[in-house]
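Excluded from the complex is one protein chain; the other protein chains are retained at their positions.
For chain A:
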Amino acid sequence: MDLTILWFGIIAFLFIGYFVLDGFDFGVGMSLPFLGKDDTDRRVIINTIGPIWDLNETWLIVAGASLFAAFPEWYATLFSGFYLALLVILLSLILRGVSFEYRHQRPEAAWKRRFDAMIVIGSAVPALLWGVAFGNIVRGVPLDEGFNYTGSFFDLLNPYALLAGVTTLLLFFTHGTLFVSLKTDGDLQQRARRLATRSGILTIVVAASFLLWTTLAYGTFWSAVLSAVAAVTLIVAVLANARGREGWAFGAMAATVAFAVLSLFLSLFPDVMPASNDPANSLTIANASSSAYTLQVMTWVALVSLPLILAYQGWTYWVFRKRVTRAHIEGAEAAH
């Protein structure tokens, strides 16, 4: 088997892992002002992802490093080309990450409000910009013969990419509220469920138009099939949520994110970054990849590590499987 194809698959897998996992973290963060009626509520919401947001974010680090190792040209073109967009994503992720840690360090309401706001912004901005970035990759960007991006930051803000951004924003928002509904109980859970239904319907409309645009303009047979599957699982997620089956709803939503991202990767293949100005300048899995030897080494590393990673991360989710309740949070507070 051609290892460049395998590594295209592994990169897709790592980004799918990142978007499925950190995607609901973003949604949980964005849901704070909608669902958190008081400080205990907000703490319950934050603690649904407390033990796991960090390992979810690690998927981005690993996806980035694997991209560097397996497709250095892709990594270099993407990261230097989308410089300001990635800067904003980085700053948002920094603010979000430290806010989880800092908000509970002091009791004053003003202190907590400040970090709550940073969690919301630090979640919404990457949720939007990752969609914009991937929309532009699929749409194609102007590249010179050295594969350097020749456009500007504002060229990235075209209608298709912006629609992609709004789609990921809404997908992650719904994904996150479904997660809150899965991980909490009582009144908060009911409110999360109702919110997920409302945002879910909006998500269906926006995501359907985005997937349709993608299929018509850039799609292949298989990307179209997967878009259709993603649309079905999204509807399943909203219906399951309406019936109070939060486990099914969350699972179907995770599948939706996974199929949608996979559909984007398949519409790219065998390009990795199509050049919009001249197809000869496109980066493909062949001209962007590392040497056969490096890919062989990395394949062994991935074959050994990925099953282990899935096992110990799965176990972590199992350890923290219980719902987070108000009593749980208040009890812990009393202990300090």
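Criterion: a residue touches a chain if its C-beta (ideal position, glycine included) is under 8 Å from a C-beta of that chain, and two chains touch if they have at least 3 such contacts; residues count from 1.
One rule holds for everything that comes next: contacts and distances are computed from a predicted model.
J.: Can you tell which of "Cytochrome BD ubiquinol oxidase subunit I", "Lactate utilization protein", "Phosphate transport system permease protein" or "Cobalt ECF transporter T component CbiQ" UniProt lists for the chain that's not drawn?
T.: Of the names offered in "Cytochrome BD ubiquinol oxidase subunit I", "Lactate utilization protein", "Phosphate transport system permease protein" or "Cobalt ECF transporter T component CbiQ", the absent chain's UniProt record gives "Cytochrome BD ubiquinol oxidase subunit I".
J.: Which of A:I52, A:L162 or A:I235 sits in contact with the chain that's absent?
T.: If we include the chain that is not displayed, A:I52 is the one touching it.
J.: Sort through A:L6, A:V62 or A:A242 and give me the one touching the missing partner chain.
T.: Looking across A:L6, A:V62 or A:A242, the contact with the absent chain belongs to A:V62.
J.: Kindly state which of the options A:F79, A:Y160, A:Y218 or A:W248 is in contact with the chain not pictured.
T.: A:F79
J.: Where does chain A touch the missing chain, residue by residue?
T.: Answer for chain A: residues 43, 46-47, 50-52, 54-55, 57-58, 60-62, 64-66, 68-70, 72-73, 75-81, 83-84, 86-87, 90-91, 93-95, 97-98, 100-105, 146-150, 153, 290-291, 293-294, 297-298, 301-302, 305-306, 309, 312-313, 316, 319-320, 324, 328-329, 331-333, 335-336 touch the chain left out.
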